[in-house]
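All protein chains but one are shown at their positions in the complex.
Showing chain A:
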Amino acid sequence: MNRYPMWKYAILIFALLVGTIYTLPNIFGEAPAVQVSSAKATLKVDPALQSRVAAALAEAKITPDFVQLEGNSIKARFADLDAQIHAKDAISKAINTDPADPSYIVALNLLSRSPHWLSSLHAFPMYLGLDLRGGVHFLMQVDMKSALTKKAESLTGDVRTMLRDKGIRHSGISRDGNNVVVSFRDAAVLKQAQDLLSAQLGDVLWTASTEGLDQRLTGSLKPASMVAVQDAALKQNISTLHNRVNELGVAEPTIQQQGRDRIVVQLPGVQDTAKAKDIIGRTATLELRMVDDSAEAQAALAGSGPVPFGTERFIDRGFGPIIVKKQVVLTGENLTDAQPGFDENHQASVDLTLDAKGARIMKDMSRENIGKRMAIILFEKGKGEVVTAPVIRSELSGGRVKISGAMSTQEASDTALLLRAGSLAAPMEIIEEKTVGPSLGKENIEKGILSVTWGFVAVAIFMSIYYRLFGVISSLALGFNLLLLVALLSMLQATLSLPGIAAIALVLGMAIDSNVLINERIREELRAGASPQGAITIGYERAFATILDSNVTTLIAGLSLLAFGSGPVKGFAIVHCLGILTSMFSSVVFSRALVNLWYGRQKKLKSLSIGQIWIPPTEVIAADQPVAKS
């Protein structure tokens, strides 16, 4: 009656083994490291580079634990933080000959100290959060001049639209530095325009002047508006960074403003920080502009004439120089989604989805320019590059655009990520990079872990005293539960932080509850006169319904936090949900297996070691109590 088939025991042993293996790396801890990977798709990381890195370290008299080639990056591990920071400088100096245009990304990292046989099984420690372990710190300088320039460019477009809507004729609109300059042939028309623009654009100061035959109206941002533009740029950059870091799958970074024009990004250690640095540092703004195919432009391309007014010269990737009009048709701000894909020639592409406004603009623009060429330009670090410049053959409706050109799959994937996360309002540069220690403090962390450990021990002792053998089994189930949970988190490479530890503590509480429910049920059945074997069976059955109901309701809370939470809340929710599942497994299956193992074979079992069974005196049984069946 109370026996488990062998296959169930086999499953439990397997779970125990896997749990142990994947929990082990967490005990070994981590060490500071430097990671090197390629900054260009055309450059490969190979054994030759590994030798150069090792040589650079030897020259700087830094002794690494090891230098090894791993996938498409090189990792060097060191004994302490001082060695790590010096190593990074030495390596960077040796392999990045041009600091302005680095060939390789050299980034700080934390590597596990696990033995290789565990690593070969893909058993890695959990990422520890910034509060428990620290990580990598980037300080980024926001280019505020670019933000103001961008604002001026946007204003130029607004002015053009307003004047056209009102039918006010002008002889040219252009951006001059951070100002917008509008030319008129008539002073009366200028006055009319000035009144309109002053009323419509409250944050711009308009000044009239005369230049030769032209009447000029110059608009410049008021000081308060300049500050507002910079603040908005900073906030948008922070928001964009959040999106990008989330795309990387890095849990719980810290991203915050520092000073008036800088942003701090801290990432938990033991992950691909070189990749993160690459993604964080890129500007990746998208612009759609018309190609200028006029005779003047052709002459400029041939080098026999100047670049026409209102145009710019770019390099069309794979096709050489191209003249593009300065007027921006669409920007990345009109994107709702960007995904990597393939075009009809099986070349890597980025598939863009435009919002309603973008779709309408695209439709209007394409209808008016059939037969002409449109350039799709990607800007990075202020440099623009034309990805492709197709001829418009028909009206483009539906709001979907496919970009394909000389692009690798990885490049398409990265570009899609960057566009999806949103463009930066202003370019940023990483001006500082360091590892940081845990923000909670090492001693506090040790105290925290120790207190949870002692709590666990106290609970185990109490349960064993109170429930005797069943208490011991409950304690073992609790330990098994914790083992499974840590193993699962390690497999998922989740990030553990203080909220995560809180969730683990809660999980232990829930797991205790399940076992207490079971034990109390068995006691009740014994008190009611059931046989020991029967009490076990009925006890687990009755308790299971309660355990299921209570755990499902708690799981609903966890899933809600998982769906809507972000950062630390999400981290908490992951541990919480996994913990409930492992808790049910360990309390219902594992503890039952142990009970069956111990008692299941005894056919003439006469008593259970579950503590004293107190039976109330017979005379006080109420009249409406059911008569005990035996």
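The rule is simple: a contact is a pair of C-beta atoms (placed from the backbone, for glycine too) under 8 Å apart; a residue touches a chain by one contact, two chains touch by 3 or more; residues count from 1.
Just so we're on the same page, contacts and distances are computed from a predicted model.
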Listed names "CRISPR-associated protein, Csd2 family", "Oxidoreductase", "Protein-export membrane protein SecF" or "Electron transfer flavoprotein subunit beta", with the criterion being the UniProt name of the chain not displayed: "Protein-export membrane protein SecF"
Chain not shown: contacting residue from A:Thr554, A:Thr582 or A:Asn596: A:Thr554
Option from A:Val328, A:Ala502, A:Ile538 or A:Leu581 whose C-beta touches the chain left out: A:Ala502
Sole residue of A:Ala10, A:Ile315, A:Ala356 or A:Ile465 that reaches the chain not shown, by the stated touch rule: A:Ile465
Listed residues A:Gln68, A:Asn96, A:Gln257 or A:Thr353, member touching the removed chain: A:Gln257
Residues belonging to chain A that touch the chain removed from view: 80-82, 85, 134, 137, 238, 242, 254-259, 262, 264, 434-444, 447-448, 450-452, 454-456, 458-459, 462-463, 465-466, 498-499, 502-503, 505-506, 508-510, 512-513, 516-517, 520, 523-524, 542, 545-546, 549-554, 556-561, 563-569, 572-573, 576, 611-614, 616-617, 620, 622, 624-627
